[in-house]
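Structure first, then comments.
Every protein chain except one is present and positioned as in the full complex.
Now for subunit A:
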Amino acid sequence: IYVVDVLEAIDNRDGSFCAEFLSFKHPHVANPRLQLSNPEEKCQQVLEPPYDEMIAAHLRCTYAVANHDFVEAYKCQTVVVQYPLRMAFQAHKEDNCKKKKKFLWKMCVVMGFICQAEQQLQKKGKGKVGDMLEKAAEQLMSCFRVCASDNRAGIDDSKKWGMLFLINQLFKIYFKINKLHLCKPLIRAIDSSNLKDEYSMAQRVTYKYYVGCKAMFDSDFQQAEEYLSFSFQHCHRSCQRNKRLILIYLLPVKMLLGHMPTDQLLKKYDLMQFADVTKAVSEGNLLLLNEVLAKHETFFIRCGIFLILEKLKIITYRNLFKKVYLLLKTHQMPLDAFLVALKMMQVEEVDIDEVQCILANLIYMGHIKGYISHQHQKLVVSKQNPFPPLSSIS
């Protein structure tokens, strides 16, 4: 019956229906009668080539997944993708190109699903996962090239609409295998495309999320803030999980630029780990900062933001020293005062030489306006605005 449904969808050139039948989120996957190891015969009875082979491969795939044989499932999936790819490549003008694109879209989502499944393989054979993800990426790239080079059809039918979707899937993989530099040509492709603002909001949100994350890892915090903020603001209210994910990366960036989040925001998205970080940084409390980073280390490391949060140390130094300035109420502060402050924060093995270095660094970065006098062992700061606001720097 399933097979007949597929045939009907194909005949009606109904792309999205077809795509659903090939998707793993559709209920048909759970149907045990469809989980056959050799469905070819049944398929050949009803469908014409190449659809029969494609559907057969898909059914083999569901069988494999049901048996937790993800390696086999992946192999079948690879076969399935070949068909729409070939068809897309040879598309005639009268064919509805959009249909095939939707095939591709769903194909890719399924691919993505398979990638998740591959994580389970990690427990068995470590080397394989990365290889499989790379191969999946290669397949997606070939799909992408087909879309990108589509200059024939008119704008409505153009395969270029599929580009952003494919790119988002590729980003997902590249982030997983930690090869971020491969994102660059894709970003360039979208930047130069004239369709970039016409894609659906959901796709744009995902795209900006990945590009924002990449900018953050490249230490380009201004751009990271711009992209991640867009992503966060335009992410649909109902997608709490996604919003939280974006926030995990947006928060460190904003903090580095001097904007601390409110407790209210953190509570709403269950990110209280950042609450203590915020408190520590704004108070200049190095001791607390070190404690918090150690306490939530596992979480931060897993998200890959531990190293970025460590950069907040410089801002914490700045806030601490500003406190010293406010306490002493003078523009010529003895270096010893700072040393005492650091020792109170239980910073290990720090002496006057290091204090001078930290101060020199803050001056160099523009966080302090002034200079150190070695002869008098004092920090001399400007009478006007010696600690410029954080948002005006970097």
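In this section, contacts are C-beta pairs under 8 Å (C-beta built on N, C-alpha and C of every residue); 3 or more make two chains touch, one makes a residue touch a chain; residues count from 1.
In this text, contacts and distances are computed from a predicted model.
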* Structure fact -> Its UniProt record identifies the chain omitted here, from "WD40 repeat", "Hemoglobin subunit beta", "SAC3/GANP/THP3 conserved domain-containing protein" or "Signal peptidase complex subunit 3", as "SAC3/GANP/THP3 conserved domain-containing protein"
* Structure fact -> Given A:Q203, A:N242, A:S282 or A:N361, the residue that touches the chain left out of view is A:N361
* Asked: Per the definition of touch given earlier, which of A:C239, A:I301 or A:I393 contacts the omitted chain?
  -> A:I301
* **Those residues of subunit A which, in the complete complex, touch the missing chain** => 125-128, 131, 138, 178, 217, 297, 301, 304, 306-307, 310-311, 313-314, 353-354, 356-361, 363-364, 371-375, 380
